[in-house]
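With one protein chain withheld, the remaining protein chains of the complex are depicted in position.
Our next item is chain A:
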Amino acid sequence: MTKPLLELKDVVLKVNRNTPEEITILNKLNLTINAGDFITVLGSNGAGKSTLFNAIGGDLSIDSGQILLNGHDIAHESVEKRTRFLARVFQDPKLGTAPRMTVAENLLLAERRGQRRGLMPRGLKHHLAHYKELTATMHNGLDQRLTTATGNLSGGQRQALSFLMATLKRPEILLLDEHTAALDPRTGQDLMHLTNERVAQDKLTCLMITHHMEDALTYGNRLIVLHHGQVTYDVAGADKQALTSEQLYSFFAEIE
């Protein structure tokens, strides 16, 4: 049933190339992601978590190695091209939505993620009823604000919208970069529950960076730890279920 969806093979990524400040962020990183995996990603600051996401997303180009999607090397595809299969939610709620466009307009933009945009009328009206239903599932009043500019929403509403936008057109891979970290604890937990529901319901393949060890243990079927640009810990299924936060803490104490 499980087949590799995305494979990273010996990926090396350096910043400040050819300068005295050159640093290797990803150091021959290997990771195989199977279809349907919900992987939580842990690691201390500077371990390369966000860089891993940027390498997959195409924001940073890799120095060597391969990134294979269903066996095809996508390492040299542009950010725009990769959005055909990839959706992201950023940590900063401001990054995920267009502030002067309304909630409905933002959703409509996301509807065509990775597709050609032509000179056909956008057809917002045909989608409003669907968007109303969809935003109501967030239970945070977003459905009442479809015609509000997103700049006037609360951080929690904006982030919930970003998440909806990322999953509106089912992505083959969903990258969540600490998407609840900027929210207050309660709003953050609400969004986390919704995330879990949606990932399970749509059988999404998802990587989620988090600094909450509890979240990392509670959610997902697999947990990886990044350290010095490599995957140093990779646990899935029943082994992950059995993992406790004490074990995880002592593991972190060892590698630091």
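Convention: contacts are C-beta pairs under 8 Å (C-beta built on N, C-alpha and C of every residue); 3 or more make two chains touch, one makes a residue touch a chain; residues count from 1.
Quick note on the criterion: contacts and distances are computed from a predicted model.
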Pick, from "3-oxoacyl-[acyl-carrier-protein] synthase II", "Probable septum site-determining protein MinC", "ABC transporter permease" or "Heme lyase CcmF/NrfE family subunit", the protein name that UniProt gives for the chain of this complex that is not shown. "ABC transporter permease"
Among the options A:Gly118, A:Pro185 or A:Gly237, which residue touches the chain absent from this view? A:Gly118
Based on the whole complex, identify which of A:Gly96, A:Gly156, A:Gly188 or A:Gly229 touches the chain you can't see. A:Gly96
Which listed residue, A:Glu21, A:Glu80 or A:Glu246, touches the chain dropped from view? A:Glu80
Chain A positions in touch with the non-displayed chain are 57, 79-81, 83-84, 87-88, 90, 94-101, 105, 108-110, 112-115, 117-122, 165
